[in-house]
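Missing here: one protein chain of the complex. Every other protein chain is in place.
Take a look at chain A:
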Amino acid sequence: MSETWIILGATSSIARVMARRLAGRGAHLLLCGRDHADMQATAADALARGAAGAEVHGIDVRNPDTFAPVIAAVNTLDGPVNVAVFVGSMPEQSEIDADPALIDGTIADSLTGPARFLHEIAPLLEERGGSIAGVGSVAGDRGRVTNYVYGAAKAGFAAYLSGLRNRMARKGVHVMTVKPGPVDTAMTWGMKMPLMTTPEAVADAILKGLARKRNVIYTAGIWRPVMMVIRAVPEPIFKKTSF
């Protein structure tokens, strides 16, 4: 029996690498996202690389009504279910400052949307077993002037995953929080960012972290000590910084 994976936000750069790695292991993939044509190409790629199956589901995390077909599809398959969550959006802080209405969408894409999806699928995982990898961000570890709306959403998602881990652990379902630093993707292309890592490195770290049943991982590892330091800076000083 092959492993089943729901990939939420399947058009993201990291998700695409993840799909490729899982395809090589012969997994059955349910690719979920908004860009149907793009996901179809990823599904074809996964099948050519050895996936047992690859189906495409057009879902929009801002609209929970679109979740039903995915849940129905999982119900036709046997065995444990794994979920990897890559959705999220990061408008530049300046765009948000100009149009505060963007806050709602950012929070929906990065926090409330994925939380709604995980809440709907959680009972199924409790019943059949599996694992969840949720991608947060180091930006959620401390709010900073340069992207605190995105950071707030990711902080909220990290707290949600921590609670979900607490709930699911009792049923043998492992929930892992992933905190990547800046990753070289379409989202960060052209931005100046420190300690950039690649989608390949993040996908590999996620698979390794799940195999070792880690609770919270930083990719790349350097971000763990860096964020420890950043979190330790006293607020009176931190509020005067601007990174």
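Definition applied: a contact is a pair of C-beta atoms (placed from the backbone, for glycine too) under 8 Å apart; a residue touches a chain by one contact, two chains touch by 3 or more; residues count from 1.
Here is the rule we use: contacts and distances are computed from a predicted model.
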item	value
Chain excluded from display, named as in UniProt, from "L-lactate dehydrogenase complex protein LldG", "FAD-binding oxidoreductase", "Twin-arginine translocation signal domain-containing protein" or "Flagellar hook-associated protein FlgL"	"FAD-binding oxidoreductase"
Residue, one of A:R21, A:R49 or A:R116, that touches the chain absent here	A:R49
Where the missing chain touches chain A, by residue	11, 13, 16, 35, 37-38, 41-42, 44-45, 48-49, 185-186, 189-190
